[in-house]
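Written out below as structure tokens is the structure these notes cover.
The complex is shown incomplete by one protein chain, all other protein chains being positioned as in the whole.
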Amino acid sequence: MKVSLGRLKLKNPVMTASGTFGYGKEYSEFFDINKLGAIVIKGISVNPMPGNPTPRICETPSGMINAIGLQNPGLKGFLKDQVPFLKQLKTKVIVNVLGNSADDYIRLAEAVEEAGMNAVELNVSCPNVKKGGIVFGTDPKAFEDLITAVRKKVKLPLITKLSPNVAKISEFAKIAEDCGSDIISLINTLTGMSIDINTRKPRIANIIGGLSGPAIKPVAVRMVWECRKAVKIPIIGMGGIIAAEDAVEFMLAGADAIAVGTGNFLNPLTTLQVLEGIKLHMKSQGINSVSEITGGLIC
Amino acid sequence: MKVSLGRLKLKNPVMTASGTFGYGKEYSEFFDINKLGAIVIKGISVNPMPGNPTPRICETPSGMINAIGLQNPGLKGFLKDQVPFLKQLKTKVIVNVLGNSADDYIRLAEAVEEAGMNAVELNVSCPNVKKGGIVFGTDPKAFEDLITAVRKKVKLPLITKLSPNVAKISEFAKIAEDCGSDIISLINTLTGMSIDINTRKPRIANIIGGLSGPAIKPVAVRMVWECRKAVKIPIIGMGGIIAAEDAVEFMLAGADAIAVGTGNFLNPLTTLQVLEGIKLHMKSQGINSVSEITGGLIC
Amino acid sequence: MRSLKYVLNKIIKAKIQDNRKIIDRHYLLTLEPSTAITTPKPGQFYMLSVNNGLDPLLKRPLSVHNFLDGKLQFLYRVVGKGTDLLSSRVTGESIDILGPLGNGFTVSKTKQIILLAGGLGIAPIYYLAASIAGRKPVLIYGAGTKETLIYRDQIKNLGIETVIATDDGSYGKKGNVVTVLKKYLKDTSLPYTDHIIYTCGSEAMLKPLAEFASEHGIKIHAAMEQNMACGVGTCMGCVVKTRKGLKRVCKEGPVFNLNEIEWE
Partner (left out) sequence: MRSLKYVLNKIIKAKIQDNRKIIDRHYLLTLEPSTAITTPKPGQFYMLSVNNGLDPLLKRPLSVHNFLDGKLQFLYRVVGKGTDLLSSRVTGESIDILGPLGNGFTVSKTKQIILLAGGLGIAPIYYLAASIAGRKPVLIYGAGTKETLIYRDQIKNLGIETVIATDDGSYGKKGNVVTVLKKYLKDTSLPYTDHIIYTCGSEAMLKPLAEFASEHGIKIHAAMEQNMACGVGTCMGCVVKTRKGLKRVCKEGPVFNLNEIEWE
């Protein structure tokens, strides 16, 4: 089940999506999270962020909207309270970071590197907080400058997480590749909104939030496929994966590894079940290596 | 229940979405379609189009993907076979048109005007056919030129239907308004894709198609809200409406009228039920006019 | 335009009277419509909502398998999420159905009728057989193995000439239905062209069958399948190519003159 995402080697292609697995502790009460290919930590910023007021989440048809507002303990709090637990894990740990300037990202990435984490994921696409990346993720020039600047300073495998709220996602994939990103991950949430017709208020306090879950899977699969045609660097695919079938679909479209996000909320064991299911699928189809699935779409 | 979309006056705000109501005949077997505010005809091109090979549709979580490929009998066939039935209807008839050049659109719009139809809707956003609008709908300059050119020649109320596959839909809404579009309608389908993991083939022959249905509602509502803040012209909202609650949600976000698309497929009476449900909602909330709902979001 | 009352009758709530497994993955569903319905034609189908909630979103098309004492029967195979959920629904539950839809089989008044059903193709063919038993049709029915034959005994109760076949010869004649058909036609005294075949099945089975039939000048009508969203002719999802242009399986079909189909 081994996969190589460039320099980042995973024991299997099943990862968690940032912001949906906490800092790993909660789900480690349910199963041995070392079985996963990698876990991805919720976005960390330089300073602590309180996040948005509640309600922060609401459900939509086959999906959910969240506007957590990137609540996090900040770099210091993360290093002190979470890193000791994360360091003793026997799986790869990837830290999702976000900032308002290239300097923020560099500072975070360098700290993550020093802390012995295995890779850094640039969240340039979070739609929730005005300065939490929305500019970097949807403006090609800002995007290019950011990745170039971070790449210069950071040796750790660099994952750039793409926003789906753009006209042509492959354009951003290409820039990420050209500027030295080792890996791209996609998709982050689609911007969405829901209104309570009786109170006439938005269902989440932030008015708009990020749509995730099975509802967005067709958009995510299409985007992975478009990016696969545009770039050679490895792709981590995500968006609505809740079962092994979904994971294989992303891999056929071109993903080298996949991440489970909202799926974790439905059942704490979703990642494990996805992993077991991929194994079963490979066995039943006589597939020996995950790489025989990646990009295997026939069309 | 009357609503004025500028010069286009409707008896109520419930319309059908292009491509989901045929030419009106099929559903008129189930109910009196004259009860609706307007019916919108499937996209017509200058020459007949055969559409895509099958499978043309597949289901996704709370949604569906279609790649019909704009199969239609062409202008002549439409005028001959459909217009006589449409002319005797006692509701407004809006014709959705698509072309490869401004000239195509002008020719279609002029013919629609002559045929006595009530408005023309420019499909600049259909993602299925390479030249079926994708350029116009996602490129601001081409979009601007098209609407300007059509507006010059066509007196009929002009509806521009926006594509959601852009980074900032309000930018296109603003251009449409500035170039003289009377009304905007949104959203068309999100581009999506689905793969059969056993055959490894795309689930629809065209590989990619348009995602519609309740799954996309949060994206659609958000876009209507963004456009409402950007323009003053009337908005027709759509995307996943299957019940009156959904319709009211769109109106609160800023829609002056709404259209039911995929919802028709779930039940031929969906439009009627939406209409009745809006009436009930207004009664129970003491609302006298639809305009008291439009834009009524409290935030 | 048909009268409103008649057509509204097509949007029906029905109660599950029975939903039982017949053989592995195959179920027989018996529904009691909440309002009296007219007798559907063999070959017509219904759209069934398989679940509450918005997933699955669309109704699923199933052919009428029988109509007895006002009750509708459907025979279905679990192939995916929708049919899987349908199979989990139990007696007493209510379900929305839309139909009957499409055009059924138009039965020849003069020719010798051959009914041809491979596997689940028996779903509509059984109903057709039951309703034209008096016309003395011949039924050729086959499956992979003895275990995957959906019916063995009930078929005999139809009281018509029946040839049963299995691919592996574990029951009845050995071979697939097309082979058996060829043999049957070869052995019969009537000329090939005096027959008409009514069948139902996948493209994979119908295509060679159509070729064989047109080679020998045999008329053949088949109930065809395509992915459907609306079932009533508006989505344009379910088309097939015919010599007379694109036709909708749900509206102009599902029964087509196979000789007119233009295969890709």
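Going in written order, the chains are labelled A, B and C, and every chain counts its residues from 1.
Please note the rule applied: a contact is a pair of C-beta atoms (placed from the backbone, for glycine too) under 8 Å apart; a residue touches a chain by one contact, two chains touch by 3 or more.
Note that the coordinates shown come from a computational prediction; the quantities given were computed from them, not determined experimentally.
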What chains on display are touched by the one that is not shown? A, B, C
Give the residue, chosen from B:22, B:37 or B:61, that touches the chain omitted from the document. B:61
Using the definition of touch stated at the top, determine which of A:27, A:105 or A:250 touches the missing chain. A:27
Which positions on chain A touch the chain that was left off? 19-22, 26-32, 42, 50-51, 53-59, 61-64, 66, 68, 71, 213-214, 242, 262, 264-269
Interface residues of chain B toward the undisplayed chain are 61-62, 214
In chain C, positions touching the absent partner: 51-56, 81, 85, 88, 90, 92-93
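Basically, only the chains that are shown with their structure count from here on.
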Whole-Å gap between the CA centroids of chain A and chain C: 47
Gap in Å, rounded to a whole number, between the CA centres of chain C and chain B: 36
Chain A and chain B have mean C-alpha positions lying a whole-number Å distance apart equal to 34
Among the residues of chain A, which are close enough to touch at least two other chains? 61-62, 214
Hey, what residues on chain C touch two or more of the other chains? 54-55
